[in-house]
Structures are given as C-alpha cells and as structure tokens.
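Only one protein chain is missing from this complex, and each of the others stays in its spot.
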C-alpha cells in the first residue's frame, strides 16, 4: 500500500498538474533499516519510527498500516488538525471505527477512507448512468471478490489471518471494498443497508510460520510453528436495502482460478451494469432499448479521469485508481473540503461488516 | 414442456436407436379443441381430458402440468404401477412432495423428476471431473439463474405468480434447477445441505390480466383486472453442506439483460469449473497445474451423449437435454431400474426450497 | 450430411407444420448393406445404388455426395424436371459448376446450393440490419473458418484431401461457406467480388491410409500406405468488391484449438457486426450511437425462425440451420419458386474459389 500511494504522489505533477504540490516528507515504520531503503526508493526525505513525532511534522497523514493500528494514530492526527487518509477497512472493530468517525466529525479535518475502487473510470461512468436514472429503479446488486492466494493449506500465516489484528478475513479485506462500492454506486437510490444475513467460513484452520528465510513452496522449507487462523477464508452475505432493493455479496481467498476478481453487477428496472476489476477498462452496460450488454471500453477522453492519461483505447491499470484517489483527496485537503469516501463512509461499511459477523454468529438476520 | 418432451420422444429413434420404442399414445389436457391440434402436431394418437382414465391406457406417465397438479395424478399412476416422469419442482408444498416420494418408494415404479440440466454434456463432463477428484476437496458452490421476463410491471399475470398453484416463484421455478444441479455435481462429495439462510423478494406486487385476445405491449391492450403476485420475483440463499463446504444461490426473473442465464461454479482445493446455460456447449475448467480457466468446448465424440449427434465442434441446443433425459428415463423404465434424478432427489430439492422459504419468514438459518 | 438433412426432414412437421409434406422415399448410396441400415435409421422407404433410376422415382433430389459426383446427377435430375438441393461447394471445377448453373437456368427447376449458414437466426438478423442501412456504407468484411482436425500428421487420408475428388481443401470445404456468407450479408450493398489474391498452403504432404479396422491414434494402428495430399490445408485471400469495399478471408484445418470456428465480421461507416458459429445464438452488434459491441442473444420470438422453436433465451444448435434450409427449399419447390442460395449463387462462389486458386498459382491478383 505504501508503494501504491508513493507512486500515486509521484505521478501527480505530470498528469494532474492542478493537484496541490506534495512533498514526500516522512516515512513512518518500525524497522529502521527497511525504512531507509524504502524512503530512498519511494522518495521520502525523512523516516521515523515514532508516528506521534512524525504527525507533528507533516500537513497530511496517510495511515497505511495493518488494521489494528488505524485508530489511534488517525485520531491523534485529526485532533492535531492533520487531515488523514486511512486504508480500508477503517478498523478491526466497530468501536474503533466509531471513534475515528467521531474524531473526524469533531475536528472537521479532512478524513478519507481509501476505497480506491471508487476511482476506476468505468465505475465512475457506471455511477453516472445510475445517477442519471438510466437503469431505472435499482432492484438488485451482486458483488463478488474472488482471490486464490490461500488455496494452498501450506501458504504461510500472516497478520491478515489474525482476528485481533485484522478484525476479519476475506470479509474485512475484500468484502469491505464490495460493500463500499455498492454504497457508492447505488447508495443514494436505495438508501442504506437495512439488515443482513451472513456466513463466514474458514477452510484451513491453521497455517505454517516458516523458519526465517524459508519460503512456502520450497522443497525443504522448514516450518517453525503452526498458528491458528482466526478469521474467515470466505464470507457471503445477503442484504436488504431501505428501498426494498436487495443484494448478495461474497468473497473468497480460496477461489482457485481467480487472482483479483472483484466483480459487481447492478440490475434496475430499465437497465443493468456489470464490472470486473480484472478488466477494469471495460463496463458491460444493458441500456434501455438495447437487447444485450454493450461492452463499453471506458477509455474515451470524455470518460472520468481518462483525459488526464492516454489517447482513446489505451488502457490504464490498477495503480491509476490510487492516482485518482490521491488527486481527489489532496485537492479536498487543499480546499479545506470533505472527501468521499469519508470516515463516516468507512464507518458505514464497518457497521455492515460487524453486522455480517454478528448475523453469522447468531444464525439470524441482523438489523443495522 | 409438452412440446419439449414430445420432440424428445420423436427424436429418439434416429439418434438413440437403442432406446425403447415409444408410442405417443394419449395427450391429456383440459381444452378439447386445443388438445386435438396439439395431439396432431405432437404426434399423439389419442387425447383425453380425464387423466385417471388415461393412466389406465398407458405404460408410462409424463406429468408436465403446473405444480399443483403434480402430486395426485403422479401418485395415482405410481400406485397403478405406471412409471412417472414429473416436471420440476416436484410439488408446490413439501407435504405433497413427501407423498410423491413415498409413493415411489412404496410402489417401486420408476419415478423421475425432470431436472433436465443434469443431461447437458458439459455438466456431465464437469461431474466426471469432480468424481475423479480433479477439483480436490470441494469448498464452494455458486449458482445463479437470471431471467428478465418480469422486468416490466405490465407483463401479464400467470399461474407461476400464484403461491397456491406454483408454491413459490423464482425460487421453485429456477432455484429448484440450481439446487438440484449442485446436488448432482457435488452431492456425493459434500453431503446434503445442512442448513440454509434465505431471502425472497417481490418487486412487483400485482400484475394485469388482459382482456381475452389483448396482449401486453400492445398500444391499446385492455386490462381486465390486476391480480396479486403472491410469490417471489427473486430469491437468494446461503447454504452450508455437511462437509463444511458452502454455497450461495440466487435467481431472478427481473434481471434486465439476462434471458436464460443459469450459471454454476464449483471451487475445489485443486481446481474449479464454471458453466452457463447460455453457452451450454462450453465448460470453463481450471485444472491443477494450469494458470487460468480453459474453455472446453464439450463437443467431442468422447464427451457424454455427443457421439449420438454431430461431428466435433457442431453445437447442440437446449432441447437436446430433453432427448438425453428421455433416453435415460425410458431406458430405466424398460430395464425396470430406478432413474436419477428420482422422486427422492426431487424431494431433497423441495426440502431445501421449503427451508429457504422458512428461513426467509423466520429471519434465521434453518436446519434441514 | 445425409444425417443432417434426414433429421431436418423429420423435424419439419412438428415445428414447421406449414412446410410441404415430405416422404423420405429413396436413399441412394454405394454399399447395399450400409444403405439398408441407414434407410432404416433415417426413415427412408427404399434404397438404391443407381441414382439414375432413383431420380425417376422422386419429386425432389438431394445431392449430398462428395463434390465430384455433384454435377452429373444434379444436371440429370434438373433435366428430368426434378428440383435439386446440392451440397456445397457446387462442384470440384468451375466448368462443372457452370454446367450445373446452366442446367438450372435452362430447366427452370428449383435448384439450391446448401449453404446452411445463411439460415442461422443471428445471420438473418445481421442481414436485416445491413439491409436496413444500420451499418451505413459497407467497407470491410472479414471471414475466418478455423478447424483443427488435420493438426496431427497421422490423421488419416480421406477423399477431402484429393484434388480430383474435392477440387480443393480448406478453400472449397470451408472457404466456400465464408464467401457465400459474405455474399449473402453484403452482396447487395457491395456488388460482386471484382478481384482476388490468394494463398493456398499444404503443411502435411501425405497422410496414412490405415489397414481396415485400424484407427488413427490406436497404439498399434497399421498403416497400409501413405497417399498424397493434393489440396490445401489452409488458404487465405484478399478481395476487392465492385463498390470499393474490401475483404479478407481465410480457413484452416490445422488451427490448433479451434473446432468449428466460422467467424465473420462486417464493418460499415456507421456500425459493425461480428458472428462466430461456435456461439451461433449470439451476434455482436455495434450500433450507431453505442460505444461498444452489444451481445445480442438472437433468441427472441421476433427473431428469424425463433418463434418456431423454444421460448426466449433457449438456445438452438447447428442442426437447426438445416431445418430452416429444408423448410425454405421445400416451400420454394412446392410453390414452384426459385430458392436462394441458388445454383447461380453456388456458381458465383465457385468463381471466387477458382480465382483464388488461380491467383495462388500465378502469384498475382485475378479479376473475376
């Protein structure tokens, strides 16, 4: 994530010359040696292992650490009047997310949750169609985020598999994206999520920690210990929106054959759209009066953000979503405006995550 | 349905010469005039409006009527020792389905539920891969059946929208297919469905009955009355299998842009498969050792049923599933064997349908 | 081919009740024993090894034999006033094709060339769009027919690899289809083909004839002899139409990974269409005002021939093209009308085939 944002900052001057000028001032981390190399590579002038001190030195704070270190530093920054862009999900617990949202509200500092997929041109184009009513009344949303990196039971343990550090697994890591994307696309039309039913599943209960220097897949990789996986490998959820529209969501880290397949579909009474991150330059659109989905290549000058980049038909990639996000966030900061997705938006997603977990535990629908 | 089965029977001699010889004896219906024309066209020697009398005359009984007339005649036939092929879902209520299952068990007559999608070559091919363990341990199933014929609120009312006659809507009509297909593909590996959570939604509460002769969409079509829609336009469900595998299912009759999009995906620990009815000659296969899905054109001589038809690469259509189904059913009858999907299989699906409805009503997971 | 047409005839009464009644009278062939079995299976009352005698007995003559036996019997039939449907390509040589065309013109009997792909609903739908001017001025046509059955050098020799019997290889067998399809779709708009450039290639010069009963691929299959392949495994051609529009065509029997991939694309000044036989229920349409190709599922009641078959979204297969073709041909015969594609249409294709062969031989463009 650090790399994705550092790259985004570095690219702004050439492609978004109207963005505020940014100095990459201080890179915060734990390991002094690693920090020095990273700062050099990513163009930071300083490094620090003490985030509190660092916050005093900067005008904007990016919190890109693991979920369990989102709340405290972000709140401290906001209270110091420093705008914050925090990676998603906002926090491992709803309580921390609430505290972050409240801190943002209380201080008025710009606070953003880094749901970068809102900034895909094809998603913005879809949003425009929905806002313009081209899909009619929204009835159904279907979201799915499939990855395969945990298919192998011998894939190594990581902090993302620990409930205390991560909050949840596929749900918080992947599902948070999907739920936010749905909120972004149809939230104004269907209202918030009213209630949810959920299922969380762990297929592999413990995973190896390899001896330092050994890597999974090596013939003689030595396992130091097995640690418990205390989060979900996969989740699914059904949701009902205030308007009566419904949604189904799911994600998996064990979906053999899918690398980064974040797909969302919206069906309205007069049209539909379909999107997949693996083909992020395309949007499938069923327009009123047409008979089938039209594969719209969202690479025209008139498409959101596209005029900043290359001629029509020249595709962009995953990283560009971060450039757009940074542009919008820093512009908001410079103008003293709020940014969307805000901490409140991040909290709203967190509520749904928490409700899905609770619904799974209780075995019943949970109202939000 | 009558047409699909009559066609299947007519085609057997040329393509399945080893099938039992069949005489299309009596066509049963309500409207004497319509019956005569249909019998002539579909090659039946006789017609009848009284099914009880007809059952006495025939060696095999096909029950292709609306759901609410499945139980009584099917049971009567079985009790008369006449084998029965009954359209799906088995019945509008679980009680009737149970009675049908019991009648089949008691009489020992061959009794089949007409889940024709089990007979798609690509599905049989997928089944073979799963049986052979090529997907490893089965973890997740995803099924989806999308249609669009009720998108328009002015689409006319029909018996399929009435709870008493149909039992349920998208759930029973479309979901039954998906649940059975999942049972067929992975049932042996994952066991039965242990518990379900469901959501049923009706987007359009009442629909017009047009004056005789007027049709929806005509400029001056006159509406005689509006009748209540008492079934779901769409459903979704989450399921947990005995083995710990999970599934998500959904169907919709209001999915703009989808005509007959019945899709199923199975993820295992070593591979995956994906299928869509709209491209029924193809199967997407993620094989162990491969990096992406392989589009297998299931049209080789060595593929199930394909050698009966055309040279490699020459696609078949929807109707061919009925020919295969009739071939298998009639062969079973001739040999005095049981047929799968049986009434017991149909009942198993019905249990899930009922549990989904109950889960929706109670707002909680329901065990089966 | 015999099977495809026999099946088509058998299916007419149920789906095209307005088609003329047809009796499958006499099946002609060489091998008396094989004939008896085939006649029984395909529903013919009589068999004959002498086509001349058979022609006297029938009202319509279908010539489905190898290319080198197209001319003589077809001309004899026409001269006897018997309408003829002849498989494609019309003949192995242009001279024979010309004689056939002349016989048809002289006798006035209905004479059809069996280019069945004209009868795919999606192709008819495309034709309608082009006729209605929805693609604007036609500029470019691209046709491609890829198969893989000769990839293996040990695939057995067959009459289709002999110049005397087949005329040409991929060119006549596959290219004839493509050239006719292009003529059908855009012929009225772009005029005939004015000139061509061509390339014919043979990758495998001789192929095995296996000892009777042995089959290619068997471990101990014994080769009786190797016979020369005197036709092309693949061809390509560039064409210029009278209007200034251009085309590129190619076919291959050694295109690994393609079973029956007959694809055609048409680009106009205001729109485009794309079709592939492997997904014959679909047409990709770029309509004026749209941004990308729309995947039209050509399975609506309002689509050509579709109302004869199944509800919207229920796909048909390869064989249905023969049913449509037989329906149109027999209806034309019954009404004493001409049928398209006629022998003149077949001859026009033959001219192009011959010109491509000549262009290849001369190494220069050849005018037609």
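Descriptive notes on the structure:
Every chain is named by a letter (A, B and C) in the order it is written, and numbering of its residues begins at 1.
Criterion: a contact is a pair of C-beta atoms (placed from the backbone, for glycine too) under 8 Å apart; a residue touches a chain by one contact, two chains touch by 3 or more.
All of these numbers come straight from a predicted model, not from anything done at the bench.
In the complete complex, the hidden chain is touched by one of A:159, A:226 or A:310, namely A:310.
In the complete assembly, the contact with the undisplayed chain comes from C:250, out of C:250, C:303 or C:345. Among the residues C:7, C:67, C:236 or C:295, only C:236 touches the chain that is left out of the figure. Interface note for the absent chain: among B:146, B:166, B:204 or B:296, the touching residue is B:296. Interface residues of subunit A facing the missing partner chain: 3-4, 6-7, 10-11, 13-15, 17, 41-43, 147, 149, 259-261, 277-281, 297, 299, 309-320. Contact residues of subunit B toward the unshown chain are 282, 287, 290-297, 300.
Listed here are the subunit C residues that touch the chain not shown: 135, 139-140, 142, 151, 153, 197-199, 201, 203, 234, 236-238, 240, 244, 246, 248, 250, 252, 254-257, 267-272, 286, 292-293, 362-365.
Rule of thumb we're sticking to: only the chains that are shown with their structure count from here on.
Rounded to a whole number, the gap between the C-alpha centres of subunit B and subunit C is 36 angstrom. We define each chain's centre as the mean of its Cα atoms; on that basis subunit A and subunit C are separated by 54 Å. Each chain gets one centre point, the mean of its Cα atoms, and the points for subunit A and subunit B are 40 Å apart. Each of residues 297 in subunit C touches at least two other chains.
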